[in-house]
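Apart from one protein chain that is not included, each protein chain of the complex appears where it belongs.
Labels A and B are assigned to the chains in the order they are written; within every chain, residues are numbered from 1.
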Amino acid sequence: MRREIPLFITSVVGLIFIIRFFIPHEPFFSLENIAASWIQVIKAFAIWLGILNLLKVSLDKIYKKEKGWGYSGIIVFSFLAISIAGFFFPVWEGRPTGDSYIEHARKFQYPGTSFDWFYTYVYAPLSSTMFATLAFFIASASFRAFRARSFQATLLLLAGFVVMLGSVPVGNVIFGWLPQGWQVSEIADWVRNVPQVAGQRAIQIGIALGIISTSLRLILGIERSHLGGEA
Amino acid sequence: MNFWEKFALLDRRIIFAFIFLALAVPLFYTIRQPIPVSPEGQAYYEAIENLPAGSKVLLSFDFDPPSSPELQPMAEATFKQLFTKNCKLVVIGLWPQGPQQAEKALASALKDPRFADKKLEYGVDYANLGFMAGEDVVIQKMNSDLPGTFPSDYKGNATVSLPIMQGVKNYKNFDFVINFSSGFPGTREWVQFCVDRSGSKMIAGNTAVQAPENYPYFRSGQLLGLLAGMKGAAEYETVSNQPGKGISFMGAQSVSHLIVMLFVILGNIAFFVSRRKK
Partner (left out) sequence: MPEMVSITIAGILTLGIMSFVYKDNPIYKFCESVFIGVSAGYWFVSIFYQSLLPQLTDKIGLTGELTDSALAYYRQTGSLASGQWFNLIAAGLGVMMLMRLLPKIGWISRWPLAFVIGSIAGLRLIGELQTNIMKQIKESILPLWAPQYADGSLNLAASLGQSLTNVVLVVGILTGVIYFFFSKEHKGVFGGAAKVGIWFLMVTFGAAFGLTVMSRMSLLIGRIDFLLRDWLHWLG
């Protein structure tokens, strides 16, 4: 029963969402609304699950004093710092008269709060810089690995160059001698809107067919990998 | 080893230094270049411009701080164009950082002296309903019950208590939808569960990484306009005559593209010379 009931739930919920598309009336209208409300809550708890798992792994590492446990300590400390700022802000930063505790707590991310400070001066710079350093690596990887070894690779390279040049104003400045209608930016627009769309559509059709077949397998109970191992 | 063989083994930190200089140095200069506007960028601007005055618009902010150099300028310029047309704006977020980014864009737009006389009021002219977990299920549920999907706003007020939300049940009570996204859930999900299910009209601003997968939707008319990356932001600022960070960063963007292309060309020369030698 540990596997049969989840399979049954998957099928029923999947069918509710499908039937609701074709029959947008009661009872499927309300059933879909209820199911969607529940799933919103479950997905919120799923995110909490990931966070709690991270804390569990970090605390485990600290307890067993494994290699790099100091960094796990920093993870836990940072988590606690921002969480305390978010949950206890009403206590620290005063509550306007007339606001209940929960009304005041709901404004936890207002500009000027401790939580907003963490977001603006710690979280945002760190996350932005993490992704920004990819610019260095994409340049270095392009230099080392991007080789026009074959006709197809050359085609890829040329398309990339046209789009890169056409995406910045300097492309039209360098190739300003080209006639109107054949400017680099106009060629790049055509590449993005015609051959690129053709390739993207082919990819999307392929992906969509794959998703449809997997969804059917899930609803029919043929695909069971999401239930994990035995027991 | 000849020069090209040694060049092929160039320390990557030298490449990093070139990239850093290519981006940093142009920021010290005001480089004015004509910004060509793409068909999808022009269409984005015209879609908003053609809205009747006072239209109710739903905006979804589905991005986080790493994408803000590309999407934040688009969002600020969009808010300004919408306020110019006296539109009523309702902001939501499918990423928790989205509504906070929206607050920053709103604050920047409201500082514009053009809107001081309008005395725009929260809850009447604009509202921020905050973030809700659930991803595509949230988008689908708003087809039937938007207030139930976002029971309270960013500040904790009941959604139905806001004057701007009076009579709003689903997408059909909005004249237009605008989505700013950089990943999942994003424009693709909005087209699937909002545009195609409710017939809503929608435009989107994407990061340049995500934009290629949404060009087919623009081509098929499911999206009425599309801005792609910082270039899209610069195009929009140009066509709407609202110069901002999008235009000012184009100089650095241009130089960086040329440097990357130069390194790729030199890398290929080194490769072919070495291969010929062997």
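In this section, contacts are C-beta pairs under 8 Å (C-beta built on N, C-alpha and C of every residue); 3 or more make two chains touch, one makes a residue touch a chain.
None of the values given here were measured: they were computed from a predicted structure.
Trainee: Give me the visible chains that the unshown chain touches, in label order.
Mentor: Across the whole assembly, the hidden chain touches A, B.
Trainee: Consider the whole complex, including the chain that is not shown, and state which of B:M1, B:A116 or B:V160 touches that chain.
Mentor: B:V160
Trainee: Which residue, B:A8, B:L51, B:L106 or B:A133, contacts the hidden chain when the whole complex is considered?
Mentor: Looking across B:A8, B:L51, B:L106 or B:A133, the contact with the absent chain belongs to B:A133.
Trainee: Considering the entire assembly, which residues of chain A contact the chain that has been omitted?
Mentor: Listed in rising order, the touching residues are 2-3, 5-7, 9-18, 21, 33-49, 51-56, 68, 71-72, 74-83, 86-87, 102-103, 105-106, 108-109, 115, 117-139, 142, 152-153, 155-164, 167-168, 190-192, 194-209, 211-212, 214-216, 218-219, 226-228, 231.
Trainee: Can you list, in ascending order, the chain B residues touching the missing chain?
Mentor: That gives, for chain B, the contact residues 13, 16, 19-20, 23-24, 27-28, 66-70, 96-97, 99, 130-134, 136-137, 140, 145, 147-148, 150-152, 156-158, 160-161, 166, 169, 191-193, 196-197, 207-209, 211-212, 216, 219-222, 228-231, 245, 249, 252-253, 256-257, 260.
Quick note on the criterion: only the chains that are shown with their structure count from here on.
Trainee: Show me the residue ranges of chain B that touch chain A in the complex, using the header's touch definition.
Mentor: Where chain B meets chain A, its residues are 10, 12, 15-16, 18-20, 23, 33-36, 38-40, 64-66, 68-69, 97, 100, 103, 107, 132-135, 137-138, 140-141, 144-145, 148-149, 152, 155-156, 197, 208, 212-213, 215-216, 218-219, 228-229, 231, 250, 253-261, 263-264, 266-268, 271.
Trainee: Once bound in the complex, which stretches of chain A touch chain B?
Mentor: The contact residues of chain A facing chain B are 17, 21, 29, 32-33, 36-37, 39-40, 43-44, 47, 102-103, 106-107, 109-111, 116, 119, 123-125, 127-128, 130-132, 135-136, 138-140, 142-144, 146-148, 157, 161, 164-165, 167-173, 183, 185-186, 189, 192-193, 196-197, 200-201, 204.
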